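Only one protein chain is missing; all other protein chains are in place.
Lettered A and B in written order, each chain numbered from 1.
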Amino acid sequence: MTKETISDKQAISMIVMFIIGSSIVFGVGSEAKQDIWLAIIIALIWAFIIMFIYVKIYSLFPEKNLFQIIDFVFGKYIGKFISLLYIWYSFHLGALVLNDTFQFIKVVSFPETPEYILLIFMGTVCIWAVKEGIEVLCRMSSFFIILLIIIIILVSSLSFSVMNINNLRPTLYNGINPVLNSAFGIFSFPFAETVIFLGVFNFEKSKNNPFRIYYRALLFGGAIIFILSLRNILVLGSSFLESLYFPSYTTVELIEIGEFLQRIEVAVSVVFLYAAFIKISSCLLCSCKGIENIFNLDSYKILVAPVGLLMMTFACNIYESIMEMMEWAFLVYKYYAFPFQVIIPLIILIIAKIKTKKQLKSI
Amino acid sequence: MLNFFKNKNIKETKNIPENLSKSLDQNIEIFKNIFHSDDTVIFRSIKNQYDTNFKGCIIFISGMVNIESINSNIIEPLMRVNLKYIENSLVLNTLKNKVISSCEVFESETIDEITISLFNGSTILLIEDSEKALVISTKGYVKRAIIEPDSERVIRGPREGFTEEILTNLSLVRRRIKTPNLKFEFIKIGKITKTKVCICYIDSIADNRIINELYKRLNDIDIDGILDSGYIQEIIKDSPFSPFKTIGSSERPDSITAKLLEGRIAVFVDGSPLVLTLPYVFIEYFQSNEDYYLNYYYASFNRILRVFGAFLSASVPAIYVALMTFHQELIPTPLLLSIATARQKVPFPTIFEVLGLLLIFEIVRETGSRLPATIGQTISIVGTLVIGQASVEARIISAPVIIIVALTGITELLIPKLMSAMIIIRFILIILSSVLGLYGYIFGTIGIFIHLFSLRSFGVPYMLGYGSIKPQDIKDTFIRAPWWYMIMRPKLIAKKNFIRQSRKSEDK
Partner (left out) sequence: MKFKKALLISLIFNCFFLSGCWNYREIEQFSIVSGFSIDKSENIYNLTFEVIESAGGRDKKTSTKLISSEGLTIFDAIRNIIKYPGKKLYFSHAKVVIISSEAAKEGIIPLLDFINRDIEPRYNTKILISKNIEAEKILENGGNTEIFCYSLDDMLDAQKNLSNAPKVEVWEFIDDLGKIGISPTLPTITLEKKNNKVIPKIEGSAVFKGDKLVGYLNGSETKSLLFIKNKIKGGLLTKKIDIENNYANISLEIFNNKTKIKPKIENNKLLIEISTDTDVSIGEISGNIDFSKEEERKKIKSYFEEDLENQIKDLIKKAQTEYESDIFGFGKVIKIKMPSLWKEIEPKWKELFKTIDVSVKSNINIKNTAFTSNPIKAGD
């Protein structure tokens, strides 16, 4: 087997798919109401700053992934512990998205179907894809992304007729606080979740430019989320939007052009499932790579099936209901994720800087 | 067939010497032994007019040789030319150089080699006092003419097609590429059939690693016989369980030439008019050689039509099942009402209707494709009348399903090469849709894409060119760019030499 190589473009499309992931259908930052566009921009700016840490870590240790870096930075024992934390984070995130997926399907279409059936289908394709390796995932996402963009553009342009610019006004009516609050939410879900990719990619120094990959992906993914959220708020208005679990779905449901061009909300499901598939696979891949590193295994591929099955079981039992899930996603998650997304990477970067300097001196 | 192999096996185990002996009688005896109970092998002893000591015998297989050429170029000179004053040891040489007027003559002493040349239509000349025999090429069996292949018809473009005769086929390619860089390398595959296989590539373009890989795989083949290139195609293909082809085939010399120019490698197999090309990528299913001769707008339109057709053929029945049984809210109201009307009093659930009718369609197709054209028509009448009209009238099957199946069938025939894979994909998707509706369908497509994207053909990713929006990458995928734009060859295939046209021609 030749070494798996990925191009910048493929990596970008994979991160973009990851960012779109479940945020496309759940909608982000609804507490900012009509100022959601502002919240997204603020979140993007924060994300750009945090990305700088990630990229810096990458450029300090080219061709290594997060877990190898942690091992180097913290030594054998603390390193293993922190690796475990990240494995948990990505495992938990994967289970969350898996949960999102079947909750969505269950609410929207199949209230009577037992959830484990949906889980088995979604989980199986993810396990299969991860088994085939990162290269397949990357190439798939670079294909899917074209499909998704076409669908998103078509569907969004169709909803022009039901948009109302007044839904955006007045700006900053409730002050800046709810905006900042929701920006923090958007920052942690989905933008800073890209910390997972530190564990997914082993970039090649000669071929890949992590700076370009991360920033372009963030810009692109941010733009898509921006457009979609703007569309939702323009169509639905803030008070109605707040009461909905799946604003994108409802937005598209309202499109009715003539007798025939209507009822196309399935397009949202397609986009969501493709993106969620990439997101779950990335999380699964990340946790498998972490476990591989902890136990010094030759290949993570034997781990994929057991870890994937565990993730499915976990997803099945993690929440009692969709209300609980929403509460977690919008109230607790941002605080829970903060250490993983910001604090630990920052510590890694600082210690790594010191260590590499020492190394240079000793040479 | 089985019997034939058995007999051969028995014979091969018999004790036969490796080389010829000096005595003519003994040699003849050896061959008579080898070919016992084979009356097509003719032994003809010959004596010279002048030299009474000269004793010879020619052996050939009737039907494989050109009798006239044997008569006038071998037997007549041997009888009429004066051989009296030639030294015994030089007889064979003299015969070879001065007497026998055939372009391809060589000496051989190994019985194996002689036997094989006999099978290839050569005539063997054995003479007294010589441990060597002359192998004279007198090939002359009846061949099929070069006609337009039925399976790949074109409106515009050359009308030549390959035949079963490998040398003719090679000549058809050689006539189109006049460069010494075009290489033909022969190997023999098949323990019993000893089929000639020719690997053909352009040295300056094709990737050496792919050639080496191909050799490795071909040399690993251990089979008794190769009757068609399909054998090789299946044995050396990458993912053996995949329904998708990872090795292409064509009956048209012009498309094989085009593939060679892109850096691909062609494999000719004696006895098969289908020439293999590799590596093969997914988009080649949708390419037709005619695309490159026609106006590029029209060709691109056809290309998109084929891609769309493939999508429809794979998805339409599955989506129909999903919408009808899970997602009635997604059907526009007027359509739902008319379908609901059509489905009244139909006894079968939609899924069985669709599966059953598709099965019937496949049966009709398979029956029709093997029958002579005249009976084929009857089948189609039976198909349309009985299945179409009557079953709808009798309310056994609803009319929309007939439309769906007809659409599926027609679009399937848009890309005949993809048919075998399409049937499998379609049934998988239908079953998934009947379990989980459109979500099952989406999971199914994700699965198919995982499979497609993980496939490789001789190290080249199968989905080459997808997932790209750069003009130079998609120039020959969903669209067919104009020729003046196709400057580069496909990147991962023609590693050595990308440039198809020099930049100068673009500047004009």
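Just so we're on the same page, contacts are C-beta pairs under 8 Å (C-beta built on N, C-alpha and C of every residue); 3 or more make two chains touch, one makes a residue touch a chain.
Not measured: the values here are computed from a predicted model.
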| item | value |
| --- | --- |
| Residue, one of A:45, A:107, A:302 or A:331, that touches the chain absent here | A:107 |
| Selected from B:328, B:377 or B:420 as touching the chain missing from the view | B:328 |
| Subunit A residues that touch the omitted chain in the full complex | 107-114, 117, 166, 169-170, 173, 236-237, 239-240, 243, 250, 253-254, 256 |
| Hidden partner interface residues of subunit B, rising order | 324-326, 328-329, 333, 336-346, 349-351, 395, 431, 434-435, 437 |
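We adopt the following convention: only the chains that are shown with their structure count from here on.
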| item | value |
| --- | --- |
| Residues of subunit A defined as touching subunit B within the complex | 2, 9-10, 13, 105, 109-110, 113, 117-118, 121-122, 124-125, 128-129, 132-133, 136, 139-146, 259-260, 262-266, 269-270, 273-274, 277 |
| For the subunit B and subunit A complex, residues of the former touching the latter | 326-327, 329-334, 435-440, 442-443, 446-447, 449-450, 453-454, 459, 461, 463, 466-469 |
